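Left out: one protein chain. Kept in place: all the others.
Here is subunit A:
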Amino acid sequence: MAMTALLALPLVVGLWLVTGGRGLPRTTAGVAALVTSVVTLGLAAYAVVARPAVDQAWVPAAGIRWQLVVDGISAPLVVLTAAVGVLVAILGLRHVPEGGSAATFHGCLLLVEGGALGTFLANDAILFFVFFEIVLVPMWVLIGRFGDPHDARQRADAAARFVLFTVLGSMLMLTGILLLVHEAGTTRLSALPVAAADLPHGVQVLVVVLLTAGLGVKVPLVPLHTWLPPAHTTAPTAGSVVLAAVLLKMGTYGLVRLPFASLPEGWSTVAPVVGVIGAVGIVWGGLVCLVERDLKRLVAYSSVAHMGFVALGLATGTRAGLQAALFLNIAHGVISALLFVVVGGLKERWGSVDLSRPRPALRETSPHLGFALLLGFAAGLGLPGLAGFWGEFLAVYAAWSSAATDAGAHVLRWCAVAAAIGTALAAGYALRVARVVWVGDEVPPGTARFDADGGERVVTVSLIAAIVVLGVLPAVVFSVMTDAVNRVVGG
């Protein structure tokens, strides 16, 4: 019951806000969204602790069931999603971008949250796909209507790109899912590994390729990533946060649940290619970040690099690799959320975040925002003691000591080297941003000073706390995942 409520609450309230409650005043809508998201977070916490399961017939004719479960793999993501839901509600309370009513804005955020929660909770492949797609339209509205008010054409382009790329991916994924479900004879995700174990190798590889290509758009993997930077640049702050912290995770979560867990044999054939794609993504994203002029695009490309680490971890097919990928998922969610909150806040105030334009240094004018930005980039470059370190280190480790066969192992070792080089590139772009934006000459006395407002302070401080806790006590997340990981790998 709690599970259904966990999904229904944000979806129903969100739907009401975008339809019947569209005319609600700003504060009322904001408070309603905040209350909803806080209750959802409470329900998510309960679901993660008590682990209730729901299993009811849904479309009996097709054997599709309304099945929701929480396990060690989804639990951290469920908490992350619900927590991010609260944070964006706070952000929305302080500022609703132009483009529509406040209620619509909050409603879309709640719909995205509900869809993402459903994706992480579904234990049925078709149900997973349905929730995966639910997210699409509200996100499109967030980008297309509430995005950057300066350029309508750019907004339309970014929103259309987002939808078209993602739908293309979804179609590939749907084909893969249908093929898999048809061949294996069950839609139940937890039963798929056993049911699909005896599939012919060719079919396994085909399904894995379809699923990986489809989900790879969402992750995104190079070279399917070019929708992400415009989407991030255009989306409002809250939208960027949700996009980075939640939506990308749906892609990696799908990779873990479908090809990785269901078809380990097919996955191991394709894995070296995925590893190379991941490694290329790490270096590619890092290099682009060294010269990118728009700070929001830069953060988006750094996401591409970080998702490369996730892909690399998964490609190894080992427990360490899977743990690395899952941990990095959470870590990147928190880190990118922080970065987009800060960079979005800067864009609201500056009008643009063009790095080539000289501006007073944040360390002089806005110490709080400056600190948050620096810490976010420090975490992004994988500094130990902060969240980003564990996933990256373990991904490199796993790639070096993978379970792959000889040729594959050789490839993955080179990927480990590339990934390690990627961490140096990350330091390069992090310091570049710090030098352009954070530090600078003393400002003249009359310079306009601004700093984080109340809402931003709450959000950034909570995210910073999360980054430090994940960095110092990684066991918090690893211990939750262990059992599920052991079940998936070599179960």
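Keep this in mind: a residue touches a chain if its C-beta (ideal position, glycine included) is under 8 Å from a C-beta of that chain, and two chains touch if they have at least 3 such contacts; residues count from 1.
We take it that contacts and distances are computed from a predicted model.
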Report summary line: Choosing from "Peptide ABC transporter ATP-binding protein", "NADH dehydrogenase subunit", "Spermidine/putrescine transport system permease protein" or "Cytochrome c oxidase subunit 1", the absent chain's UniProt record names it "NADH dehydrogenase subunit"
Requested in this report: Please pick, from A:318, A:336 or A:460, the residue that touches the omitted chain in the full complex.
Outcome: A:318
Report summary line: Touch assignment to the omitted chain, from A:146, A:162 or A:389, lands on A:389
Report summary line: Touch rule applied to subunit A and the missing chain gives residues 161, 164-165, 222-223, 225-227, 284, 287-288, 290-292, 316-321, 323, 361, 363-364, 378, 381-385, 389, 393-394, 396-398, 400-403, 416-417, 420-421, 423-424, 427-428, 431, 435, 438-442, 472-475, 478-479, 482, 486, 489-490
